[in-house]
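Missing here: one protein chain of the complex. Every other protein chain is in place.
Now for subunit A:
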Amino acid sequence: MNRADTLIRFDGVTKSYGSGSAQFQALKGVDFEVAEGEFVSLMGPSGSGKSTVMNILGCLDVLTSGEYFFRGVPVSQLDRNQRALLRRNHIGFVFQGFNLLARTSAMENVELPLVYRGLGRRERNRLSMAALAKVGLEKWAHHHPSELSGGQQQRVAIARALVTTPSILLADEPTGNLDSERSEEIMQLMSQLNREQNLTILMVTHEPEMAEYSQRIIHFVDGLVDPARSRQTGSAGAQYAD
């Protein structure tokens, strides 16, 4: 498939960690595409390479061979600064661990990407409060991460990823730390964003119920996409919305 609205494309991507005899190949030639506006789940057993794929997608790590195209741009040809600008302007990332700044209020954490975008204080406050409101945390804006529950920290992390209105949201187990009720809320929020704002979402999850919120599941086994188990779900997303 080679569509005009392809947002990302992995072309024989491999990733090796370490060197010599300690070398370990986490990705062994991964091919897949995601179109603009898709909501895709990445599934697979632990250690199958899902986070590795997400890190490469988020330009947090570099691939070993193959190519990663973002809107047709070969990302491995970009330099450090260009990749940083790609992260800044197009990508929102939610980590498996939350990676919030300690001793920094929820609002300041959410504001941080805006600081690097050079926004003024007022504008930052407005946008970060709006993002916190989206995840239902406006009352907790001035609390430090250490004063928040795991689920609340996860939601701050999501607010931080959304505050810049990215082209794509990459979420590595966004509900991994939440109870099922909170998980439902987060998933509803994500599919709403997907539908209403045409936000492309890639999400790693272990829970089949959560994967049902997405339109498509890419299944990983042992560093490769398992085509047999990758499938469309019944959900209708932005793609099919009018």
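In the analysis below, contacts are C-beta pairs under 8 Å (C-beta built on N, C-alpha and C of every residue); 3 or more make two chains touch, one makes a residue touch a chain; residues count from 1.
Everything that follows uses one rule, which is that contacts and distances are computed from a predicted model.
Look at the chain that isn't drawn here: its UniProt entry, checked against "Ring-1,2-phenylacetyl-CoA epoxidase subunit PaaC", "ABC transporter permease", "Phenylacetate-CoA oxygenase subunit PaaJ" or "Cytochrome C", names it "ABC transporter permease". The residue touching the chain not shown here, chosen from A:N89, A:S149 or A:Q188, is A:N89. When the missing chain is restored to the complex, the residue among A:V73, A:L101 or A:A133 that touches it is A:L101.
Within the complete assembly, A:R160 is the residue of A:R9, A:K50 or A:R160 that touches the hidden chain.
Subunit A residues in contact with the hidden partner, per the touch definition given at the top, are 55, 58-62, 80-81, 84-85, 87-89, 91, 93, 95, 99-104, 108, 112-113, 115-118, 160, 164.
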